[in-house]
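Certain chains of the assembly are absent from this excerpt, and the rest are unmoved.
Should a chain be cited, it is by its letter among A, B and C, assigned in written order, with residues numbered from 1 in that chain.
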Amino acid sequence: MTLRVTVWNEFRHEKQNELIGAIYPDGMHTAIANRLRKESDFEVRTATLDEPEHGLTQEVLDTTDVLTWWGHRAHAEVSDEVVERIRERVLDGMGLIVLHSAHYSKIFKALMGTSCSLKWREANDNERIWIVNPAHQITRGLPEYIDIEREEMYGEYFDIPAPDELLMVSWFKGGEVFRSGCTFTRGRGKIFYFRPGHESYPTYYNEQVLQVIINAVRWAAPSGGPAPTFHNYQPLESLEG
Amino acid sequence: MTLRVTVWNEFRHEKQNELIGAIYPDGMHTAIANRLRKESDFEVRTATLDEPEHGLTQEVLDTTDVLTWWGHRAHAEVSDEVVERIRERVLDGMGLIVLHSAHYSKIFKALMGTSCSLKWREANDNERIWIVNPAHQITRGLPEYIDIEREEMYGEYFDIPAPDELLMVSWFKGGEVFRSGCTFTRGRGKIFYFRPGHESYPTYYNEQVLQVIINAVRWAAPSGGPAPTFHNYQPLESLEG
Amino acid sequence: MTLRVTVWNEFRHEKQNELIGAIYPDGMHTAIANRLRKESDFEVRTATLDEPEHGLTQEVLDTTDVLTWWGHRAHAEVSDEVVERIRERVLDGMGLIVLHSAHYSKIFKALMGTSCSLKWREANDNERIWIVNPAHQITRGLPEYIDIEREEMYGEYFDIPAPDELLMVSWFKGGEVFRSGCTFTRGRGKIFYFRPGHESYPTYYNEQVLQVIINAVRWAAPSGGPAPTFHNYQPLESLEG
């Protein structure tokens, strides 16, 4: 079964900052999409903030099985109308992969109900991401941990609801830990938050990081479960007679 | 330790419908508050929709440990400003008990991130509420189930995030089940959703239903845990030297 | 990818009771296996209690991706050695589907740590199984509920640990509810408990019940996640220098 993936990116840092542009000349979305396209069952598109409707028209969302989201400085520029459109699609079954600083995106905050705040530090910390649920499909093909030589630190308390499943916990050299791989369900939709990916590091070329995203796309694919109905409901026929 | 409880009610049905007014002449909030006042460690106030700021000024909320909420037809009339004020207090540790049709209140939907929709039927169904987690403090003093002779039916699918803890499941004569007692955590705040309490039945005089609310108030009291800080964070001193 | 499934059955009732033998002339395992064999990616074997080592030699288990288990009266006859062998394989990643009265099997009790007791009644109750998590892969292709005209009743309290995910809740005509579809993780192994399937009813010919088992087999397939190592561990090389 083909999975239709849309890779969304704010795509501002890469154009405004020379160093970041040198790492991701065509944007982080292109780096991610290029890797996803190597999976024969994925059909991959990209979309970015400055396109009309941020590239996320109703038609695009209606033909998207899984949406990945990276944003940072321009969260406020994402229109509330598009955010609500995404939320409806998630509740209806579209998967959502929330990357790094998108913890603070409008769509993630709307789906979580909390502040989604955290501690942070840009100081070239070592990050070691430990797998704490090796039974989960998202950990397929991974070693016991993923080492990232340099990353921005994110530290607890991370103000999210308790995840349905906690898959990964990061260790940072400076003394912090972070719940780095978290699953959530909202309506018929599955959501995966994955921590790494600060714009000034080449994290989205790391094969293990990309493997997690690929696994997460497969996991977050629509379940094919029943579409719930909400209405004034009649009793069991078998009891009426 | 004294717990400061504020019992909130929309308080419209009781004034507009004679039959409902006959059941709750002073409003459902008064019925609930009168019972809570018998607990020597509770200090109880009430507040209603038509008071200024719905009776929920910043000062009232700041001195409330646990807020109980009943609303139905007038959810839309609750001001967004007050909803946000409540949400901030919940994230900061205030407990919230969400009763019956308040599943569709602005505050519950904002904290859940989902539609909070369900099936319903007003047909004098029998309801039997089974306890499925007898280890939980909220089940103190209860039998294995609570029978309610007549109630409105609520049926699955109930569009909420998976609760942190599922305590109760309702059986309805007409053929439905419902997750009737659900706990959630948001920030430092604890939330309990409890199903029974349709306005046209004398449910809030049922001693077992009231016992659940009393237990839930004690459970939802502020934890006294650490207030999280969110900011640019410095590394471990012990590693700096 | 081919999934190697072993369908295990106690296979006593069918031989000892004429009425049950008439429903399942070749045993319940054969009814289940025949349906699973129609899935082109499944490779299906069966095994039963009275075979040597209950048909579950180390070699059979080592080449089993997912094991389904039905037992009832003869739980005590399953050897502790084979139970421990199964437990090791589950912790190492083999999926386990636990059916109906197998709630009381040695292997399920060993993996849960609780009594796994419940209420029951054989009285031709109607059962209606409601889906309460339509985002889950195990609900693929199902309607909002499954009706079973006649089944044994199982009622709460069901003494299991809180499931990782609650997928289904049964309603019974006589006034009970039951957590009928429950997932658990133990080590790298995934476990699904599914309630229906009393031996005196033709439940394992019900297409929707069989669809749940098929979906559960796919869900419980080994994750391919990292094999954990447990030992005296050396520190990060990057910190040693």
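Heads up, the rule we're going with is that contacts are C-beta pairs under 8 Å (C-beta built on N, C-alpha and C of every residue); 3 or more make two chains touch, one makes a residue touch a chain.
Bear in mind that the values here come from a model prediction, so they are computed numbers and not experimental data.
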| item | value |
| --- | --- |
| Full complex, copies of the single sequence (shown: 3) | 4 |
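The rule we apply is simple: only the chains that are shown with their structure count from here on.
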| item | value |
| --- | --- |
| Chain A-chain B separation of Cα centroids, rounded to whole Å | 31 |
| Centre-of-Cα separation between chain C and chain B, whole angstrom | 36 |
| Shared interface positions of chain A, touching two or more other chains | 164, 173, 185-187, 226, 228-229, 236, 238-239 |
| List of chain A residues in touch with chain B within their complex | 87, 91, 110-115, 117-121, 123, 125, 153, 155, 157, 159, 161-162, 164, 173-176, 184-187, 226, 228-236, 238-239 |
| Touch list for chain A against partner chain C, complex | 93, 126, 128, 131, 133-137, 139-144, 147, 164-165, 173, 185-190, 223-229, 236, 238-239 |
| Interface residues, chain B side, partner chain C - complex | 128, 130-134, 144, 155-158, 162, 165-166, 169-172, 175-177, 179 |
